[in-house]
Each structure stands twice: as structure tokens, then as C-alpha cells.
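Please read through the structure below; I'll follow up with questions.
A single protein chain has been omitted; all remaining protein chains appear in their positions.
What follows is chain A.
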Amino acid sequence: MTKTVDAIVVGGGIHGCSTALHLCLAGLKPVLIEKDYAGRHASGVNAGGVRQLARNIPEIPLSIRSMVIWEKITELVDDDCSFESHGQVLVAENEDELAVCRARVAELNALGFTHEELIDAAELRRLVPAVADTCPGGVVSRRDGAANPAQTTTAFRRKAEQLGATVREGVAATNIRQSDGLWHVDVASESFAAPVLVNAAGAWAGKIAAALGEPVPVETVAPMLMITSRVPHFIDPVVILRGRKLSFKQFKNGTVLIGGGHLATPYQDRNETVLDWKRLAVSARTVFELFPVMRSATIVRAWAGIEAKMKDDLPVFGASSRHKGLYHQFGFSLHGFQLGPGAGAVMAELIVNGGTRTRVSDLGIDRFHPSTL
């Protein structure tokens, strides 16, 4: 028996869950299909950065839209998602890096974006007292912060279900096909049909797009993170470095999350990643140099989540260029978590209204002409 619903969302990450939730808010009845469980991969195990800072210009409007939702996240999902807003700071370690920061902020200002603010050494020291004295300044995005990714993704999933979404976890969507104007998907012994299909399958989305005739230049990556034991409170904002691969966040309980994008080896078919400790050692050395207070902290866990990275580091977001009723929402390239709430809202607008006031036109799948692959 095929169940007909209003939309089929494939992928229970923050994006799929957010889209399902916003479709429910628009009065639709979607089904959300997740092969593992919501938040099993990148959405549940990322660094939790809620960051507008240092984004690619084409995705800034989506990021700003998302930030508005983050600031009222409890109203949307009945859960605070452990969202805290102490800003995010990009640290320039020398004058050359500061010059790049200055140019960047000027470029954004010229485009009308004001969320990034150039700061001098004094303001940097005020925001991040523990930072090395030699750093001449940086950029701050004051409304940014961080949230608990597993808690957030789970909250979106739970709220979507409460609002009427059908959720299927632990079984993969298979046999995705279009016939008579409807999308059909098999989920174990069940079948669903809907006029709308959203491909939000993260690291698995590229295969779905390719199978539907829209291949894109995407690879599967697994950025690594480490968390330390509790250390005395010494830093509020999230810190990222301009010149080196490092991001850094201390939680309220004192534990410190160290990331920055060094990669593990993903084994996508096994849901497994093998960590590269020599790369993690590079992160450890950077923290060791910059934050002496961290030297005696112990590392209690290191991990990596599997996700999709596009060749141009921009997400694939919006309607298919080939099929009616097909929408893509994947390839967030290591920075999709903050975009989740906003992307779900915008995707629901695209599906329900056929358009949105948030500028996302540079993110479409049509930017990949076959000749660019």
C-alpha cells in the first residue's frame, strides 16, 4: 500500500528535520525518512557553531535569516538547544592576516552586510583575554554563538513529529522514482508518494542527485573534533583562526571543544570514520601555543561526523533544474549547522509559495553545468 503525503524528506539531519518542521508549520503533512536516526551523522556531532562569521558571500542571506530563528529557537522547537550567544571571533595572528580581515569587512560593508566588525588588539584582548599578546586584532560577529548539535537536531525532529510529520528512522529510503507527477519512495515494506521530494541526505545526497540525473562535484569528508576535560572558565566567544585550521569553544561546564577541519578517513558504507591522530596533534600543538591554560587538560574523546563537501564549498539549495517537485538541500561543506533552521524555513517557502524573499539564487544546482564537472 502506498501512502500519499504532501512531501517526502530524505535525510534526518538538521536540514531535513528543519524542512519537515517548517512544512508542518505551513500546513503540509510530510514524511521524514532517516536511514539511521536523526542527528546520527554530521548534524548531531558537529562543533555546534552558530556562526555568521567568515561565511561565503552567496550564503550570507541564508545565514542571517537563520540567525533570527536561532535567537528565538525555544519558541520554535520548545527546547533551548543549549544555544548561547557570546559572539564568534576570528583572530588574526599577524598584520598580514589583519589586512585580509580589513579588506573582508570592507567588502561586506559595501554589500550592505554589517554583522562582521573589524576589531583592534585591545578589543580582541577584551573579548578573548587568553589570546596571545602578539595578535593584532581580528573580526567579531557579536550575535554568533554555539548550540548543542545533537540536542538541536533531536529537538527539530521531535517538534516536526509533534506537528504531524511522519518520521521513519532506521530504514533507508530506496527506489526513489517519479511517476504520474508523484515522487515514490520505498521504506522497508512501506511506500510513500508525494508531489514533493526533498533531498537532504547529507553525505548520501550526492548519490541521490546523480541517480536522478543531476550529478554534482561532491565528496564525502569527516572533519575531526576533540573535547577536553573541564578547565576553569577562561573564554566566552567561539574563536577561529584566520591563518590556521583551528576553532575553539569552551562550554559552560568548562569542557573545551577543539576543531578546525582536519579530516578523518570516512567509511561511509559502514557509518564509520578512522581518526588521523597526527592531524589532531597539529590542532593540539596550535592550542598548546595559543592557550597555555589548556596544556594540562586531558582529551577525553575525539570523533568525526560524515558529511558532504562541494567543490566550491557552497551548499546545493533549491529546486532541481531537471525535475518538477524535486528540491535539493545538501552539500553544506562543513558549515551547515547554523544554516539549518533558516534553510528549513526558506525551503518550505520555495515548496509552498514557489519563491522566497531570502536570496538563495547563487546556491542552486544549476550552477553545475555538466561541463564543469
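Things to note:
Here is the rule we go by: contacts are C-beta pairs under 8 Å (C-beta built on N, C-alpha and C of every residue); 3 or more make two chains touch, one makes a residue touch a chain; residues count from 1.
By our rule, contacts and distances are computed from a predicted model.
Taking the options "Protein-export membrane protein SecF", "4Fe-4S dicluster domain-containing protein", "Pup--protein ligase" or "FAD/NAD(P)-binding oxidoreductase" in turn, only "FAD/NAD(P)-binding oxidoreductase" matches the UniProt protein name of the chain that is not displayed. Touching the chain that is not shown, out of A:Gly11, A:Gly39, A:Gly87 or A:Gly259: A:Gly39 (per the contact rule at the top).
Among the residues A:Thr228, A:Gln250 or A:Gln329, only A:Thr228 touches the chain that is left out of the figure. On the side of chain A, touch with the chain left out of the figure occurs at residues 37, 39-40, 44, 148, 150-151, 153-155, 158, 228-229, 253, 270, 272, 274-275, 277-278, 280-282, 284-285, 287-288, 294-303.
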